[in-house]
Structure formats: C-alpha cells, structure tokens
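A single protein chain has been omitted; all remaining protein chains appear in their positions.
Here the chain labels run A and B in written order, and each chain numbers its own residues starting at 1.
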Amino acid sequence: MDDRGRSTGRRADRLFSFASQGAGVTVLVLVTLVCVFLVSQAIPALARNEASFLTSREWTVGGDAPRFGILELLWTTTAASVIAMLVAVPVGVCVALFITEYAPQWLRRPAGNLVDLLAAVPSIVYGLWGLIVFRPIVRPIEDWLSSRLSWLPIFEPTGITGGTIFFIGFVLAIMILPIVTAISREVFAQTPTTHKEGALALGATKWEMIHTAVLPFGKPGVISAAMLALGRALGETIAVTFIVSTLAVGSDWTWSLFNGGETFASRIANNAAEFDSPQKTGAFIAAGLVLFILTFVVNAIARVVIERRKAFTE
Amino acid sequence: MTATSASRAGAELSGPFSFASRTAYHVEAADVATEEPPKLTRGSAIRRVKDVVAKVVMWAAFGLALIPLAWILYTVVSNGVELLLASTWWTNSQRNINATDAGGGAVHAIQGTLIQAGVTGAISVPVGVFTAIYLVEYGRGRLARAISFMVDILSGVPSIVAALFVYAVWVTTLGFQRVGFAVCLALVLLMIPVVVRSTEEMLKLVPNELREASYALGVPKWITITKVVLPTAFSGIVTGVLLGLARVMGETAPLLILGPYTKNIATNLFDGYMPTLPTMINQDRTELGIDTAVDRMWASALTLILLVLLLNLIGRLLARRSGVRH
Partner (left out) sequence: MTITRSHAVIALAMTGALALGACGTDANKTSTGGSGAASTDCPTGTLKAEGSSAQKAAIEAAIKSFQTTCTGATVNYAATGSGAGIKQFIAAQVDFGGTDSALKDDEAASAATTCAAPAWHLPMVTGPVGVAYNLPSLPSLVLNADVTAKIFLGQITMWNDPALAAINPGVTLPDKKISVFFRSDDSGTTDNFTKYLKAAAGSSWTVESGKKWNGTVGEGKPQNAGVATAAKGVEGSIAYLEWSYITQNKLGLAKIDTGSGPVELTSASVGKMIETAKQKGSGNDLSLTLDYATKTPGAYPINLVTYEVVCSTYKDPAKGKLVKAFLTHFSSVETQKSLESLGYAPLPASIEAKVQTAIAAIG
C-alpha cells in the first residue's frame, strides 16, 4: 500500500466512523425530540386542566374549562395487563419448560415454531377474533364467576356485556404468551448441563431437577420476559380498541373486573377524531406520555434485571 | 466454534418475534453456585406423584397454548380462503365495490402495505445498522451509553404514541396532509430499535479474532467492518430486518390516525390516501352485518397473515442457512 492509498484509507475510515456516529446521534436527537415535543404539547393542556390529572375520571378535553384525568385509564390499563400477566406468565413458563425439557426431541423444534407463529399473527386479527369469536365464549365464565363470587369487589356483577377488563386481560394474555415463551425457552435452554446432570445424579426426579437447577438459573430471564411482555400489554392498541366497552360519563365507580373502561391506547385511538385543537391534542398526548413512562419503567426494569445478571456472570 | 453453534441455535430459536432476538442474547451462561439449592428429600411417593403431575401440567400448558393459535388460524382460514382463491383477489382493487357488493380484490391494499414497509425499511435499515455499528465497533463512553439508552426508550414507545407524535408534527405543526409517507415515519420510529438491537447482537457474535486478524494485515477499520464483520453477520442482520418488517406490516394503530383508506390503487406516498391491508380490514369491520363485507374482512386478514408469514419464513430460511461463519 502506498502513501496515497493509506491516506484515502484513513479518510474513508474517518468518514465511515463519522457516518456510524452520525446515525447514532440521529437516533439520540430523534428520541430527544420526541420526548421534548410530547412534553411541550402536553404542558399547556395540563396547565389549563381544571380537574386533577391523576385522580379524576372525567374526560372533557374541549372548551374553556377542560376537565380530564387518567384514573380510569390507569386502572383499566394496569388491571387488564396484570390479568394478562397472571395468565400468560405461568402458562408461558410451562410451555417453555415443555419445549426444553419434556417434549420428545422430534417435537421440540416444531413446538417452538408453533408458539412463535402465534407471535406472527398481527394484532388486528386478535382484535377481530376476540370481538367476534372469543367474546361469546368468555361471557358465560364471567357470569359464572360473578354469580358465585359476587361478594368479592373485583367480581361484582356490572351491566357491561362486551369488553370487560377481565376479557381484555385474556385477549392480551394470548397475545403476550409467545413473548414469555420465547424468552424463557432460550434462557432455560442455556442451563448448564452440569447443573442438570448433577441434580439427576443425586437422585432427583425430573421435576426436582427442574425445580433445583433449571428454574433458579432461569429466574432472572423469566422476570425480564414477563416485564417485556407487560410492556407490550400496556401499549397494545388495536386489539383493545376493537373490544373495549367505554363507560358512561356519570357511571358509578366500581373495582369490578367485569366493568368496562378504556385503556390509554384505546382512548387515544378511539378518539383520534377529536385532535382538532392543540388543547385537545395536548390532553391526549398527556395521557400518551403517562403510557410512555409506564412502558418505559417496565422495560427498564426488564433491562436492569438482564444487565445485573450479565454483570454477575462476568 | 462455540460462537457458531450458539448463534445458529439462537437464530433458529429466536423465531418471528423480535423481542426474543433482542434480549435473549444478553442472557449468557450464569452461575447459580451462590444460590442454595433446595434440599432433596428422599424417596417418598409424593415425589413421584409430583413428578407426574408436573409432566401432565407441562403437556397441558402446551396444549392450552395451541388452542388459541389453532382457533384463530381456523377462523381466519375457513372464513377467508374462498375469496383468496377468486381470480380477482390478487389482480383487482376495490374500486366501485361497495359493502354489499362481492368481487374485487386486495391488490391496492397489498401494494400499499408493501410500499410502506419498503420505504420504512429503506429509512430505518441504514440508520439502524449504522447505529449498531457505532455501538459495537466504535462507541465507548458516555455518548454510546446515551445512544444505547435512547434506543431503549424508543423500543418502549407504544405504537399509538409514535403515531400521535407524527400526527402532532406532520399535520398539526407543519400543516401537511395525511399521506403514506407520514405513516412510514411513524413506522420508522417503531422499526429503528428493532433493527439496532438485532444488528447489535449479530455484530457482537462476530469473533474478535476475525477483526484482529484483519487489523494485523494492515486493513483499515472501515474495510474490516464492511468486508469482514458485516458479511459475517450479514444474514443475521437481514433476518432481523425481515422480522422487524413483518412486525411493522401488521401494525395498525398509526394507520388509524395517519393513513385513511381508499378503495383505489394508490401508489403515491406523498399525495392522497394510501390503502393498506390493516385499514382494509378496518373498513370492512364497520359492516359486520353484511356478509360480503365480513367475508372480505377475513380474506384481507388472511392475506395480511400470509404476507407476514412469508417474510418470517424468508428470515428463518436465511437464519438457518447461515449464521456466523469462520
């Protein structure tokens, strides 16, 4: 290589490094812009809000005296997501264990692919299926629960017949199941053979081996899987928008899971027609910001768990 | 060698779903020596029973997980396949086909979806890949950490919030029309983190020996990256991109806000409405009392699933075929 070649090489080198740094900085600037913009849109609307943003159930975003609060949205979003987690995490972990430990060798790969297929179904299809096919199946279960357990405030009967929090939770559970399964599966698959063989050599049954070797090893992975799935459930828009039943403005508050209500995402999507003034748009953006923060916190927890574990290994 | 098999296994396992490929590689072999394993009790019948129960529960869980999958696929296929086999489905649009009319096709929506996915990919792939290159090959210190953090934030942005942001900028602030390109912008926000994370993982899997060998021969860094590192990780990156695209294609929330539907073929990203499969589904969803509309709705849902699966399939084939090679 002569000098000229080397210098163009160096210039190209600098150019390339500059380009990749530029891309990184673009992302940095982009995200900062998104955050700044959303906050700047939300603040004027929040400043004019005459109700308490965090504790009010009202949602009148137009006019001279807007009154809006996110209490109901927050409750519906978290309650539905928690139901989804309670269903999807145990099932997902069991499916992952099935695929890694119990399934016959020939079944493992196809079984994994089948569950992954569930993740490839677009969420709008889940929405349609939930609305048209799945709803009539879940209703009798709800009726049964609310007739037997009506003394529990969360199972109190309500007049809502369509998209209850309970039902949304189940649809979300089906949607996040592949997330939990896929990540748990990969973590379980990495359990060192020595641990497993050690347990078996000590006379443990298969379940005991799993209990003593695989599960402790995979715990952080499962936690992060659950958190990522929760993040997805919180922000799910279109499937929820199709099936929610909104509540009337003056309806009585109840903790019942058989009540309707809107999630952050569905409120924004359902009322996209209302973004006709900065004030109204700002109110919806404020709700969107809360969702954003919620999702971010959940994702951050997931990442911290993963990173801690990584640091621990190194 | 270890890297090879790990990446292969990883790529195959990661499946159509981006979260898995994004995170799973973070989790590396760990040591549980510090955790006290529960004491094993000796040979009671209870232990055997527990073992059998566990086995039954695992099988049952798997069966349970398959029920919704089979059910959804059955619903969509049985209701939608008939229209897909009609000759006009793949060649015609819905122009002049009203809710109660049968006939017409989905070609306008398929084109719209593919165009938007293509443009979204064309924007997010260079940005995402270069960002990943920066993070893996160049990035040290505060800037890299900040960028990595921002990618995390971006990956947590719910699609509806991304759409809201683009609407507020594009329509409210700049006063532009709702056009196909605005949808692409929202989708870019959703796709960049997927591309960055999957590329990052793939680049990390390229053995350092390769880089060092290249440097030892006096090859400049950028040529090492473009001629050694990227080709080694190429198929893995393509897989990540395809999976990201598949995800973006099924995304509906931004379309509701930014991309009104039209029944006509429209391929201009900067003028007029642009039809897509999700908005076509949404259009017929508003006529659930009319059989022809319901049939069309399931047929377009099936078409969308097929498109997404096709991309996944290509991604998987690539992943299986290659991986990091020495």
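The working rule: a residue touches a chain if its C-beta (ideal position, glycine included) is under 8 Å from a C-beta of that chain, and two chains touch if they have at least 3 such contacts.
Quick caveat, the model's predicted, so the values are computed rather than measured.
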Report summary line: Full-complex touch with the removed chain, picking from B:235, B:252, B:276 or B:312, is B:235
Query raised in the report: For the chain left off this view, which of B:73, B:86, B:114 or B:228 is in contact with it?
Result: B:114
Report task. Over the whole complex, note the residues of chain B touching the chain we left out. Result -> 88, 90-99, 101, 103-105, 107-108, 110-111, 114, 118, 171, 175, 177-178, 231, 234-235, 238, 260-265, 267, 272-273, 285-290, 310, 314, 317-318, 321-322, 325
**Report entry** Touching residues (missing chain, whole complex) on chain A
**Finding:** 131-132, 135-136, 159-162, 241, 245-251, 260, 270-276
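In this text, only the chains that are shown with their structure count from here on.
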Query raised in the report: What whole-number Å value describes the gap between the mean CA coordinates of chain A and chain B?
Result: 16
**Report entry** Interfacial residue positions of chain A with respect to chain B in the complex
**Finding:** 1, 9-10, 12-13, 15-17, 19-28, 30-32, 34-35, 37-38, 41, 90-92, 94-95, 97-99, 101-103, 109, 111-126, 128-129, 132-134, 174, 177-179, 181-183, 185-187, 189-190, 192, 195, 199, 202-208, 210-213, 216-217, 220-221, 224-225, 228, 231-232, 234-238, 241-242, 264-265, 268-269, 272, 275, 278, 281, 284-285, 288-289, 291-292, 295-296, 298-300, 302-303, 306-307, 309-310, 312-313
Query raised in the report: Hey, which residues of chain B end up touching chain A in the complex?
Result: 9-10, 12-17, 19-20, 23-24, 26-32, 35, 37-38, 40, 42-43, 47-48, 50-51, 53-55, 57-62, 64-66, 68-69, 71-73, 75-76, 126-131, 133-135, 137-139, 143-144, 146-147, 150-162, 164-165, 167-169, 172, 189, 192, 196, 218, 220-223, 225-226, 246, 249-253, 256-257, 278, 281-282, 285, 288, 297-298, 301, 304-305, 308-309, 312
